[in-house]
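Yeah, one chain of the complex is gone here, protein chain that is, but the others are all in their spots.
Chain naming follows the written order as A and B, and within any one chain the residues start at number 1.
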Amino acid sequence: MSEDPGKTGRRDAFITVSGQAIERLYGPADTAGLEYQRDLGDPGDFPYTRGIQPSMYRGRLWTMRQFAGFGTAEESNARYRFLLEQGQTGLSVAFDFPTLLGYDSDHPRSEGEVGKLGVAIDTLADMEILFDGIPLDRVSTSMTINAPAAVLWAMYVVVAEKQGVSRTQITGTIQNDILKEYMAQKTFVFPPRPSMRLVTDTFAFGAREAPRWNTISISGYHIREAGATAAQELAFTLASGREYVRAGIEAGLQVDDFAPRLSFFFNSHVDFFEELAKFRAARRIWAREMRDRFGATSPRSWMLRFHTQTAGCSLTAQQPENNIVRTALQALAAVLGGTQSLHTNSMDEALALPSEEAVRIALRTQQMIAEESGVANTVDPLGGSYFVEALTNQLEEQAYAYFDRIDRLGGVVAAIEKGFFQREIADSAYRYQRRVESGELVVVGVNRYAGGQSSPVKLLRVGPESQRRQLDRLARTKRERDRRAVADALDRLRAAAGGGDNLMYPILDAVRAYASLGEIMAVLREEFGEYREEAIF
Amino acid sequence: MDLASRLRAGDAAALARAITLVENSDAGARRLLSELYPHTGRARVIGITGPPGVGKSTLTDQLAVEFRSEGGLVGVVAVDPTSPFTGGAILGDRVRMTRGAGDPGVFIRSLATRGQLGGLSRATGDVIKLMDAGGRDVILVETVGAGQAEIDIMHYAHSTLVVVAPGLGDEIQAIKAGIMEIGHVFVVNKADRDGADRTAAELEMMLEMAPDRDPGAWRPPVIRTVARDGSGVSEVRRQADAHWAYLKREGGLEEGRRRRAASELAAMAGSLAERHLLEWARISGAWNRVLDQVTERQVDPYGGAEVLFREYREAALLSRTPGNAGGREEL
Partner (left out) sequence: MGKIIRVLVAKPGLDSHDRGAKVVARAYRDAGMEVIYTGLHQTPEQVAEAVVQEDADVLAISILSGAHEVLVPRMVELLRRRGRGDVLVLVGGVVPDDDVPALLQAGVARVFGPGSRLDEIVEFTRRAVEGSG
């Protein structure tokens, strides 16, 4: 056996799930260049590496926000009420594919998809039912919606108004991150340029009318799910963030007027330390970029606030109960990384929509971390660890290396058009898959310890009755609404789309007249054209 | 019905299967092609070449729709490279061909180069014939777009479109060096981007500097397009039509037909002769004998080849003498 302790071990190389090599030991030499005030700072102080608030979870726990939605608005409404009763503190709406792509439930392409993996929303009538009995002045709502984000947000604003809740009171988030759609998630509708206009229109509307609403959730989650590494998730997400800030400034907004409403959304994958280092690096990079590159002066513009979801792609269909433990570890990394809100996946999410029991366990997991484990008693307990700080630095360096490459390609949109992100992600996804198949990466229950029985998981299914009910309601709404008002509102929207006015206002009018999502998006499709993916392998 | 008749009747599945046979050099492919040959020569073939990513597939799709609007049937051959390491390929041009793809009047076939250089698949010429016999009025051939060596298309196409995009920089130079001469219509695609005017001007200048043309000779136009939304595409079609009319008017069509037939015949005759000569040399033992001499520097390769050829010709003459007939009648 070799004398060098680094040469002895169970394996030839120790790597993270992203393929990053890890040393046997980290020590003072690995953090030698680190200056506490400059690079870490106390929690609540620039550059926020240790957290954005001085007291963090001693003051307030993170928001426990389980993503849910399926079938019709009635069914989802019932699930939301259940979750709120169980102690959940915020809602997170999942929409079905037709809604995500701006098609009504009666569109031929929607067949078989209505209500399948999220709730179907066609008109304001659906939205009224979705939030029936849920006080929108007290519950914050996150909506996972991108290409049609402006339309769904408008519906939410109008439902709140009908409850007597003003725009200035509503709190929540629309995902609205179209750039990562072109990079990874692929639920785009329009080409990048008009899409960016819709985004900046929502920024402007939010800054003026709904100051407590997060107008975007810049999302690495889907980039990671598409197969990216931790460094790619970090770099591509923050690169998008920079692009949105530039776009907002170019649209004539003051950076400190909209930057505080930018929020982020990350994945928490299986490599515990790599993930929590990623979150810490993200805060530091963002604070420096905002202050030094964009000249933001408000500390609220410097702070990176983020939601985390545990990694859906890490869930296994084999031995699904193992997913409970996997998810708990990922959730712990998110909490130790200082997340503001968290979704923990249910054990059966690799298979279908989560059942109520599985959702309860997932929520209880968060509650155990918060209330039993003691990790929320102090802020950033891992700060100063040689390993954690070295990994944080390393991820930061990798992110800046990507920023350079993206800048050389002419920015995020140009890099999208050249297929840069798509190719990087596809390469990583393929490499990961090969590593799992060669056994270099272990997935318990899949390529190691695969023996043993696992109990069948009860799955939730959305039946054809849901689709039928949705179609009936849409037909009724279309019959009963004021046809004239709809046509006029859509005409005004078309005119605004052709010009330069903020589109939120005509969209609000159209929504209020019960124009459907599909009708509104059809007008915009005509005006803006549709985007086709890049065929990148 | 047999495959040839089904193909001629316009059956897409039959055309598709025939293409597969030809691509795989299947035993039946030769017979099928000779059976269909009399029914070819009708279709108009347009080549679309240029560097990767300039929008060839997108433009091809738009052109397919243009030509369809006149009622004719369209065939599209889209060539992508084969991986030299694995022999496999990912053929992605269809992703950009969504407008045409919904319409059975547009028959799209993706081909891999399968080791062939020059931007086309070895089977391209035969695939064109099959589509022609299958009633496709216009056949659009999109090349790989690997750069300089993309001149093979001129052996197959009546008209060749060379597509570029702004901001290519060096690639304009490559075009100047390589494919400038073969273009009948030049397209500056992505005209929605900065620099399109400059690229068009550069092309115009290069065309100006081309060697003097006869008065009345075809002068390649430069057209700006945004293939993604279709603008400029009908102008491309008009210019392609004008080139077609020019060929007809000036007898270029006839000339081209003969030239293409000649180059195909020459290629076929050449490969046939080569195959038979080498086969004979191996069987007769002449190959090893001459190869030894060349290896030992007793004779140079050219001289050795002459020796092989002389001996081969004598043997062939002998085999023609009466009494020996029917020996190797294929010769």
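Structural remarks
Following the convention adopted for this analysis, contacts are C-beta pairs under 8 Å (C-beta built on N, C-alpha and C of every residue); 3 or more make two chains touch, one makes a residue touch a chain.
Quick caveat, the model's predicted, so the values are computed rather than measured.
From the set B:G92, B:G167, B:G195 or B:G252, the residue in touch with the chain omitted from the display is B:G92, counting the whole complex. The residue touching the chain not shown here, chosen from A:A426, A:A485 or A:A522, is A:A426. Note on the undisplayed chain: of the listed residues B:P38, B:G71, B:P104 or B:G285, the one touching it is B:P104. Shown as candidates are B:S5, B:S69 or B:S83; the residue that touches the absent chain is B:S83.
Residue-wise, the contact with the chain that is not shown comes from A:F97, picked out of A:F97, A:W153, A:F190 or A:Y514. By the touch rule set out above, chain A reaches the unshown chain at residues 97-98, 100-101, 103, 109-113, 116-117, 185-187, 225-227, 313, 316-318, 350-352, 426, 429-430, 433-434, 437, 443, 446, 459, 461-462, 532-533, 535, 537. By the touch definition given at the top, chain B reaches the unshown chain through residues 12-13, 16-17, 19-20, 23-25, 82-83, 86-92, 94-95, 98, 101-102, 104, 107-110, 112, 114.
Note that only the chains that are shown with their structure count from here on.
Annotation: 48 Å between the Cα-based centres of chain A and chain B.
In the complex of the two chains, the chain A residues touching chain B come out as 191, 418, 529, 532-533, 535, 537. Contact residues on chain B toward chain A in their complex (touch as defined above): 53, 90, 92-93, 95-96, 98, 228-229.
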